[in-house]
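With one protein chain removed, the remaining protein chains of the complex are shown where they sit.
A, B and C are the chain letters, set down in written order, and residue numbers restart from 1 in every chain.
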Amino acid sequence: MKGLSPLLITAIVLVAGFAACAVQFPNIASTRVIGNLLTDNAFLGIVATGMTFVIISGGIDLSVGSVIGFTTVFVALAIERWGVPPLVAFVAILVLSAAFGAAMGAIIHVFDLPPFIVTLAGMFLARGASFLLSTESVPVTAPIYSTVSDFALRMPGGGRLSAIAIIMLAIVIGGALLLHLTRFGANVYALGGNRATASLMGVAVGKMTVKIYMLSSLFAGIAGIVFSFYTSAGYSLSAVGVELDSIAAVVIGGTLLTGGQGSVIGTFLGVLIQGMIQTYINFDGTLSSWWTKIATGILLFAFIALQQGLVALARRPVAKRVGAAP
Amino acid sequence: PANAAELTIGFSQIGSESGWRAAETSVSKQEAAKRKVNLKIADAQQKQENQIKAIRSFIAQNVDAIFLAPVVATGWDAVLKEAKEAKIPVVLLDRDIDPSGKDLYLTAVTSDSVHEGEVAGDWLAKTVGDKACNIVELQGTVGASVAANRKKGFDTAVAKHANLKIVRSQTGDFTRAKGKEVMESFIKAEGGGKNICAVYAHNDDMMVGAIQAMKEAGLKPGKDILTVSIDAVPDIFKAMVAGEANATVELTPNMAGPAFDAVAAFKEKGTVPPKWIQTESRLLTATDNPQKEYDSKKGLGY
Amino acid sequence: MTALLPRRGLAQILALIVILAVDRVVSPQFFDLRLQDGRLFGSLIDVLDRGTPVALLSLGMVLVIATRGIDLSVGAVMAICGAIAASLADSYSLPVVLAAALGAGLVCGLWNGFLVAVLGMQPIVATLILMVAGRGIAQLITEGRIVTFTSPDLVWLGNGAILGVPVPVVIALGMLILTGAVVRGSALGLLIEATGGNARASELAGVGTRAMILAVYVWCGVCAALAGVIAAADIMGADANNAGLWLELDAILAVVIGGTSLFGGRFSLVLAVLGALIIQTMNTGILLSGYPPEFNLLVKAVVVLAVLLLQSPKLSGFAGIMARLRRANP
Partner (left out) sequence: MENSLDPAPSLLEVRGISKSFAAVRALQEVDFTLRAGEIHALLGENGAGKSTLIKVITGVFPRDAGLVRLGGEEVAPRSAKAALEAGIATVYQEVNLLPNLSVAQNLFLDRQPMRFGIVREGEMRRRAKVLLADFGLDIDVAAPLGNYSVAIQHVTAIARAVDLSARVLILDEPTASLDRHEVEILFGIMRQLAKRGIGIVFVSHFLDQVYEISDRITVLRNGRLVGERETASLPRLELIRMMLGRELAETTGARTATSDRLPREVCASFQNYGKAGYVAPFNLELRHGEVVGLAGLLGSGRTETARLVFGAERADGGQAMVAGASIRLQSPRDGVRHGFGYCPEERKTDGIVAELTVRENIVLALQAKRGLHRPLSRREQDEIAKRYVKMLDIRPPDPERPVGLLSGGNQQKALLARWLATSPRLLVLDEPTRGIDVGAHAEIIRLIRELCDDGLALLVISSELDEIVTYSDRVIVLRDRTHVEELSGEAIDVTNILGAIAADGAAMQEARA
């Protein structure tokens, strides 16, 4: 008998939570809310996908929130003030953020420093740099912005599958393929299993480290562009604390912080669970600022405890495989 | 057409980063109760994305109107368009948003934070006369639009007087603890405070911290060093009563009251309110009976 | 004392000296000290005084990290305990107030420890729960306002002085000595390091690893509580919204600057506190420098990276740099 996989359990927890919310607020069970869930969490889904790679490889990236912030400011200024065509600005920022991630990865590898701290410095740096660019929020009026934010596939029931939600879904799927089907993905798991061993087995640990952080920053850059579509503006204080949200999403999605295990789909479910909690609280609408926080904490606990409990239950019959001894 | 007594209004509040904000929330609730409005408050924990999510969920719940205290001036077009499509009027509280979206909301009930800074600056200029005066400034959170505006207004006012000079300016994050810490360093950096003639703080909380720092350094705030700040929270009046603070510019926490009235009038009679309902920025000093102000504000949830 | 300060403190001490020297450059009065109302007064004292909360946090955090854990909730715990202290300060005596606040910290620590040690949650999410909810609890206590108090006893805790030294600094020093005595005076230190170094092996060697983990989170909670009380006493009020905000990152940073690996194992209390001082020396320097605040974070990023590079195992401090230079041009 094979127990339920943790991924399936997370999905069940999500659906159960959704059902419970819908019982209390029937409005929740609409394609509109589902569309909103995807749109509102698009940038989170994208960064969390990148974060999944980092965490599976045994690292962590605290800089992503700041990179999003920097990206929004940079893009807004480039388009509005410096007169750069939007697409050129996008390419420029993606190159810039990828280079930023690569630099962090290189420092982590070459100087053998803890990723937590290197990326913490990266977080300060990117946020500080966006302050230097502009402390004011900069509205973006380029036509592409209204085109993108107006674009949406109508779902039955009035819900909108917006462009940024589609981008997010594409990245999640792309990320999942990259992680689970390619050599790069296998190496990510190898790194998380044990760096030294992976190196002895011939994995180019240094190159991989650089690439992984590059990927995470690149995704943060994409998330930043999406965020700027989302708000049609650039603002140096945007996405503060998103690093923790995305780490939480990754971990709720069943990825081990110690590395070596996890999946992009799990992360996606984690993002949705967090979005659910928020939606529920918004629908309730009677909670004070403090009860909002407390309720978020309690729901977070409930989801994780439920999920862990179920996983433990599924593993209960430890029928260890007795192999065919030669 | 909804009857005022049955109105359900969603309020996307920024968070509760300060006493003033808590007061705004509790005054809004009081005002709603007075008018029998069903007010749903969603707390955004300082994040624009949360506010957008909240507005979307208000739209999904089909509320009668949405109040928005925007955390930042930009980035509301898309979601406000959705509200408009759903024919839900939006009222901005406390801060304005960028011009491109003027037709997207019904009205804005706000104070003018640039003007607040000016009022503070003008008071200082008048009080100092033509004595040379070195000012230190405690800024709000870097990047916050209120901070930028209050700085801009004050700078404009001060620029008109050659004898006034801002010698140091650093962020105190709108908090007491940072206000105190930054003031401590200002005092050290400016010859033990002897070179400082006045402190301007972007909010009262920072000023309360700064006052403590001055006292601990053996200076007499309010006398050796003049103080002027913004918000008019109860504790600053306490300091005024003790002679340790000089002036504050009031930012009323009652933004929701006028907004309710505007929405009710719009819903019942179709009256379109003016685009901007500006609240008053009163200057309050030690001569304005601070004790009375303190007593009247104490119960408002600051 | 050698147990507290192993040979590896060199890089940190050098970093501190360099930053102090830079501070002296940006602010010529940096080392000036005078007595003001029976209390020493000067930037150096500010560094110690302002560094106290993070130093206290890092004392607890370093033990948690030594077991391979992490505690993101310390900032929120500070807010809770500060709020409790402030609400009780004017109606109860100081011992009662302290007992209540520290008791609350202990309970918070127990909760975290329970999630990690008993339920087996990953420390970062386990403590994220209290990080989020805890600030809400603190705001619930204060109802979002700044609760002020006048109790002279509690105010003294934040602003008083003993022999000219600010009370918070004395408390932090006391806690350092106390923690050091408990941890190194008993077998706790060894067992914590073993637990962090290899939990499975330690368990098999008969170490009660769960008890160790529970204990370090509890202690971390208590340290955070003390930091919260001091922060409240400092401004004579509890600011549940902002007290301890993002300080968990500073505390973790202090621990790492102090040379303790985030992968657990070996730890040093003294160096963690030194790490906190390095951070505060940098912060105070930034405030004194007079640069516009937009630069604060950039400076911080650069300094943090530089300090870390100094102690990179690949460079192994100055010695490593010198050796490399020598090898490069023989």
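The criterion applied here is as follows: contacts are C-beta pairs under 8 Å (C-beta built on N, C-alpha and C of every residue); 3 or more make two chains touch, one makes a residue touch a chain.
These numbers come from a predicted model, not from an experiment.
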In the full complex, displayed partners of the excluded chain: A, C
Candidate in contact with the missing chain, chosen from C:I162, C:A205 or C:A306: C:A205
Residue, one of A:A170, A:M201 or A:A312, that touches the chain absent here: A:M201
Full-complex contact with the absent chain, from A:I9, A:I68, A:A190 or A:A233: A:A190
Residues belonging to chain C that touch the chain removed from view: 185-188, 190-191, 193-194, 197-198, 200-208, 265-266
For chain A, residues in touch with the removed chain: 177, 181-183, 186-187, 189-190, 192-194, 197-204, 260-261, 317-326
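What we mean here is this: only the chains that are shown with their structure count from here on.
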Separation of mean Cα positions, chain B and chain A [Å, integer]: 34
Mean-CA-position distance for chain C and chain A (Å): 30
Touching two or more other chains - residue numbers and ranges from chain C: 139, 143-144, 294, 296
Per-residue multi-chain contacts in chain A, two or more chains: 131, 135, 288-290, 292-293
Footprint of chain B on chain A - complex, ascending: 25, 27, 30, 32-33, 36, 39-40, 43, 131, 135-139, 141, 146, 149-150, 227, 230-241, 278-279, 281-283, 285-290, 292-293
Contact footprint of chain C on chain A as seen in their complex: 107, 110-114, 116-118, 120-125, 127-129, 131-132, 135, 244, 247-248, 251-252, 256-258, 288-298, 300-301, 304-305, 308
List of chain C residues in touch with chain A within their complex: 72, 115, 119-125, 128-140, 143-144, 249, 252-253, 256, 261-263, 294-302, 304-305, 308-309, 312-315
